[in-house]
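Here the structure is laid out as structure tokens; the discussion comes afterwards.
Every protein chain except one is present and positioned as in the full complex.
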Amino acid sequence: MGDNTLGTRFKISSFGESHGKVIGVLIDGTPAGLNFDLDFIQHELDKRKPGQSHLTSARKESDEVEVLSGIFNDKTTGAPICLVIKNQSYDSTKYDKFKEFLRPSHVDYVLLKKYGGFADYRGSGRFSGRITAGFVMAGAIAKLILNKFNIFTFAYTESIGKIADPTEYFADDIEQLIEVRDKSPVKALNAELSIKMENEIESVKNLKDSIGGSIKCVAKSIPPGIGGPVFNSLEAKISRAIFAIPAIKGIEFGAGFKAMNMRGSEHNDPWIIKNGEVKTLKNDSGGIIGGISTGMPLTLRVAIKPTASIGMPQKTVNIRTMKETEFELEGDHDPCIVPRAVVVVESMLAIVILDQLLIEGFIPTVLNS
Amino acid sequence: MGDNTLGTRFKISSFGESHGKVIGVLIDGTPAGLNFDLDFIQHELDKRKPGQSHLTSARKESDEVEVLSGIFNDKTTGAPICLVIKNQSYDSTKYDKFKEFLRPSHVDYVLLKKYGGFADYRGSGRFSGRITAGFVMAGAIAKLILNKFNIFTFAYTESIGKIADPTEYFADDIEQLIEVRDKSPVKALNAELSIKMENEIESVKNLKDSIGGSIKCVAKSIPPGIGGPVFNSLEAKISRAIFAIPAIKGIEFGAGFKAMNMRGSEHNDPWIIKNGEVKTLKNDSGGIIGGISTGMPLTLRVAIKPTASIGMPQKTVNIRTMKETEFELEGDHDPCIVPRAVVVVESMLAIVILDQLLIEGFIPTVLNS
Amino acid sequence: MGDNTLGTRFKISSFGESHGKVIGVLIDGTPAGLNFDLDFIQHELDKRKPGQSHLTSARKESDEVEVLSGIFNDKTTGAPICLVIKNQSYDSTKYDKFKEFLRPSHVDYVLLKKYGGFADYRGSGRFSGRITAGFVMAGAIAKLILNKFNIFTFAYTESIGKIADPTEYFADDIEQLIEVRDKSPVKALNAELSIKMENEIESVKNLKDSIGGSIKCVAKSIPPGIGGPVFNSLEAKISRAIFAIPAIKGIEFGAGFKAMNMRGSEHNDPWIIKNGEVKTLKNDSGGIIGGISTGMPLTLRVAIKPTASIGMPQKTVNIRTMKETEFELEGDHDPCIVPRAVVVVESMLAIVILDQLLIEGFIPTVLNS
Partner (left out) sequence: MGDNTLGTRFKISSFGESHGKVIGVLIDGTPAGLNFDLDFIQHELDKRKPGQSHLTSARKESDEVEVLSGIFNDKTTGAPICLVIKNQSYDSTKYDKFKEFLRPSHVDYVLLKKYGGFADYRGSGRFSGRITAGFVMAGAIAKLILNKFNIFTFAYTESIGKIADPTEYFADDIEQLIEVRDKSPVKALNAELSIKMENEIESVKNLKDSIGGSIKCVAKSIPPGIGGPVFNSLEAKISRAIFAIPAIKGIEFGAGFKAMNMRGSEHNDPWIIKNGEVKTLKNDSGGIIGGISTGMPLTLRVAIKPTASIGMPQKTVNIRTMKETEFELEGDHDPCIVPRAVVVVESMLAIVILDQLLIEGFIPTVLNS
């Protein structure tokens, strides 16, 4: 309870439920004077919208941003910005039917324990992936500001199941990467692998099963010296934000879990001079040392578990009868959440980076555009 | 700046530097009435003390806990508890010599950028692994309280470099595991692998190199329904705390990164009835669904990078001359930080769990022991 | 920036502007299972609505509560509750006319300095008294919960200008006091003085002037032992919340400013036994000692300044020409804000008390009504 808020200076509060009236986000601390580019926000939001392709849930939602506060003369004012999208298409009746079956790896049981049966269970209510629409709206504003300071965040699908793209892309131009990625229905960067990933998703979908994957993400051009020790470390702040995204079960920075097999002589990033500036020869640190930015690209990777909602028969417990049983979940679900999660991860990183840059005074509270 | 504090109800603030007068922790929010078992705290602290074996830094420190506030009649009072250990044995002169060389994967450069040359650089100052002694002291208090409610945290060395222990131990009795682990100089659970890990560390030490590894950690008997959605999710809170430990570059819960290759039918944990209680058949969720505890063991794994301080010659930059150069770091360093980090990870998890149980009213603010 | 949020467990975030689309409040941390009595919330809101009588602004607003999230089956779910009222009747054109005149004791100048000309200035935008509608909505929910635990907050108009009611009412039955107060257009408790206060307001209104006053407020039946030392003291938390209400320039607890003229022998509240419970003979401490509740009524008094918007000619500065000038403010303003502020003060106190009782575990997170 009482903790749907993230951030210090760029503070976002998430609200709304899957089958409630709206999904919303309240954003407090946006600098004044930003041109409020509603089209960009809508464009970002469209990247996580359901029903984009045959690979995603068929739930029909226009997901159109509505501004409730904080904008005046098409600019931010420094006041809290409240943005909502309306929920439109859903059939809640099916949920009643399955109400007493604890869906495996779903929140039914923990909600019962935590909220004593009062939680909105329709479409997982407050715990639906749909609430990430709020993160994307807030992230879009963060990106608009970061971009003015030449800072960019970018994410893409690295793998779907065992189909993985080992290429290292982050030295490339971000705008070009965005263009390539957004043509791929799975948000991958390699055209051939993109098709294989699509096929993999299709195939698990036909089996009424689901599949996991991984996303890689970068923030480029963060100045060196941002972040802090201990609980204010960039890894600490970013991981906290990223784990707010449902279905993420792991995060690593730079070499990450590979570092456990490495020697110091291999992992250490030698300092070099490049164009008169201090850089590192390689970037196994992922742009962060001691919790503070080095000026190199900040890189991270997240693991996304397979969607819990699958149509195959599953064993479970009937909570009313307290008996073990088997059931089949009806409804239309994403067989793989990875492609739609890409923009969410990217947004979350932008939100945290902006917050930190505001805290440290690198970005001012009034933007004179 | 201003962010050396973690927690809401059980709030810890870290202070002190590697070569300053003390390393300390201020703990605000400890319930009143706890028997303040100083021996236990010292016992915990001894597990991360330098100079325990030939595998660790030879820095000689007694690391004896001193209580500055918050205890009366050998019990906690509800007031902030300030604990310090004094720094004793160090030779700071060597740091002056290397002051202008940016040690690879060390904080020299980022501190310069962040604190403008004013940071205490001796032994990495505020960014030394030595500050984790404060986490262990706070963690010991958290454990004393959790244990009263039959909740235990436990960590061990899963791997050193490529020597990894694949066994699943968390179903076993924690007290027994502690006993076995504490006999191993590398804090492993398998006697044979423990020797191999020791040898591996010895061997990199002889090469003036270092090595990474991984730690697995569990919290047992957390009641179901603890945690929350979004930014209050257990993964979010735990990861933020764990990344405050220097050298950690990755974290995963339950199946973690393995989940990215799994199908839903494989990853989903079927609900079952066991001894009249709802449990899951297996635990790929790591005891957390939707950010909330399921009542199953909460499991996590962290990746620890190889120590950045190595004696081999390294390429780097001389920040005064702004020229690339080579240098050899003097001094005595841990070739592998994993064994000493085990108790730190365990402590951090205890701190977060206790904070959450206090927030949710599961543990009261006065303990009648 | 970034600080429109109050509270820890019962967290309210204020948003919206006087002439924007809505005035809203996001409430995070409401216990699950509360019957969501929309009529009560509306009833509370009606007490601060403009246009209630000839004494208030004639701005016409229905101020009808709309629920955007957090309610399911007419009960709270534990999820964030977003409530808004729509802004309807306003003529923003007049503000353009006066845009370059700095209204005396108004926010025009400070907004310019803080937000660089981007703030919404219409009707003082984000700084309008109208945003307190959000506090009342959140306060209504807080009251619904507190009342279940037999705790009540109550405020009334003590004085308008020099017309003051010296009677001590807080020993009386709160429900009766509410009934009496709500019959008075100025929210006073003495019928005769109420008429005098009305006349005073009428008279300053006719002069195109305004008048200040004071409000007394009580919270009854708070259990002893709630609150804390230092920055968690009840006075600290309450005063912070109360000063969020525009126009309040002073606050005192118990004997307050009178205590500065008192001797200890006079001010000290002797402990007594009453019906087997420890109480104090009198209550100059205002129910708080050392920042912690004594179990006696928590009493406070606030000073409200006269409305800054007056129709009389006033001297000021034209910020465009940077010349001193005189101008007359058009528009319809409350000649005295005190009567409408009564329910706001009462609400704020309820919000803080509930937050504290949730923090301390006195009120659980699931209500089984």
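In order of appearance the chains are A, B and C, and numbering begins at 1 in each one.
Please note the rule applied: contacts are C-beta pairs under 8 Å (C-beta built on N, C-alpha and C of every residue); 3 or more make two chains touch, one makes a residue touch a chain.
Predicted model, so just to flag it, every value in this text is computed and none were measured.
Engineer: Looking at the whole complex, which visible chains does the left-out chain touch?
Structural biologist: A, B, C
Engineer: Using the touch definition up top, pick the residue from C:51, C:104 or C:364 that touches the left-out chain.
Structural biologist: C:104
Engineer: From the list C:73, C:150, C:206 or C:261, pick the residue that touches the absent chain.
Structural biologist: Considering all chains, including the one not shown, the answer is C:261.
Engineer: Check the options C:225, C:331 or C:364 and report the residue that touches the missing chain.
Structural biologist: Counting the whole complex, the residue in contact with the absent chain is C:225.
Engineer: Write the list of chain B residues that the hidden chain touches.
Structural biologist: On the chain B side, contact with the omitted chain comes from 1-5, 7-11, 13-17, 20-22, 24, 26, 28-33, 67-70, 72, 75-82, 84, 114-116, 118-120, 122, 125-126, 358, 365-366, 368.
Engineer: Residue-wise, where is chain C in contact with the chain that is not depicted?
Structural biologist: Touch set of chain C with respect to the missing chain: 1-6, 14, 102, 104-107, 109-114, 124, 126-127, 131, 159, 161-162, 204, 209-214, 223-233, 235-237, 239-241, 243-244, 246, 248-273, 276, 278, 280-281, 284-286, 289-295, 303-310, 312, 314-317, 319, 322-324, 360.
Engineer: Residues of chain A in contact with the chain that isn't shown?
Structural biologist: Per the touch rule, chain A residues meeting the hidden chain are 8-9, 79, 229, 359-361, 364-365.
Just so it is clear, only the chains that are shown with their structure count from here on.
Engineer: Chain A and chain B are the same sequence; what rotation (0 to 180°, nearest 5) superposes their CA atoms?
Structural biologist: To bring chain A onto chain B, one rotates by 180 degrees.
Engineer: So, comparing each chain's Cα centre against the centre of all protein Cα atoms, which one is closest?
Structural biologist: Central chain: A.
Engineer: With centres defined as the mean C-alpha position, give me the chain A-chain C separation in Å.
Structural biologist: 39
Engineer: Centre to centre, by mean C-alpha position, how many angstrom separate chain A and chain B?
Structural biologist: 27
Engineer: Centre to centre, by mean C-alpha position, how many angstrom separate chain B and chain C?
Structural biologist: 46
Engineer: Among all residues of chain B, which ones touch two or more of the remaining chains?
Structural biologist: 229, 360
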